[in-house]
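Note that one protein chain is taken out, while the other chains of the complex remain in position.
== chain A ==
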């Protein structure tokens, strides 16, 4: 027999926070921070060369230990100029893709929205390929004054145009039809890919090889210069998007109800679209088509901490960054010394996961 005097207050205590998952969300976010640090360290220490990042970091912090072989200049170069930019770029791109996925899902009120699936990435690709192929010739007057910003800017414009068209087509009176959204996404992606195809047809052999690897998705070309050109854009989008969290939460009740709650819905929608386009555009510009991060990460997190965007968005950034580092480590080591495009790794693991979500949530698609 349970002692009521003990069972009573204990029950009252659990019911006080019942249905409130914010405490659990905070713990998960803390664990994700830890996970990201570990993923980053692993990523710095692994690779085709045996250069140990731990030595480099230790030397950097404390100076070479007496009796310890001083770090070779070669190792230092590998870690600082090859692996570190790659790790930072991987974190930026992973965070950008995952947060963009979560924001799009909130915006479209649907857990299946993803920049890659609905054609936003294809639109960004078109913009980026246009600059790569035509940047030296037809578009030179436009790209020359922009310098390294031309590529991310073009990718942003491509993504923005696709998202705006998609939203206009798929949303009527505040209701987004899932079927229309996915089908419109297919059509837009097909159109963007056809136009990209024309550009590839015009490309010379050297551009062709670059484009092929870039389209499959890779962090291989990470340099400090690239980080300098897209890093600020992605950081700005990442910092801005959590401010949308409360609005996106209200939007889960429908556009009309969000408006009743005092959310400026139109402004919210356009801020979200611009933020997603900027983050996806910048990511595509430097790393090509890396798919499924935006759908897998928020979905896993919703299972763990629920759909509250105040926690979901930062948690998505952290888990997206970690997952992309892990995927990149796999891509770099699995066929070493050669390197698999990271887009293949994320697609091979992400596509079956997407099918699994579909199986579990067929009702969501049958709207």
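What we mean here is this: contacts are C-beta pairs under 8 Å (C-beta built on N, C-alpha and C of every residue); 3 or more make two chains touch, one makes a residue touch a chain; residues count from 1.
The criterion applied here is as follows: contacts and distances are computed from a predicted model.
Visitor: Would you kindly match the missing chain to its UniProt protein name, picking from "3-oxoadipate--succinyl-CoA transferase subunit A", "Electron transfer flavoprotein subunit beta", "ATP synthase subunit a" or "Heme ABC transporter ATP-binding protein"?
Guide: The missing chain's protein name, per its UniProt entry, is "Heme ABC transporter ATP-binding protein".
Visitor: In the full complex, which of A:253, A:335 or A:348 touches the chain missing from this view?
Guide: A:253
Visitor: May I ask which residue of A:101, A:185, A:307 or A:320 touches the chain that does not appear here?
Guide: Touching the chain that is not displayed is residue A:307.
Visitor: List the chain A residues touching the unshown chain?
Guide: 15-16, 18-21, 109-111, 246, 249-250, 252-254, 256-257, 259-265, 302, 306-308
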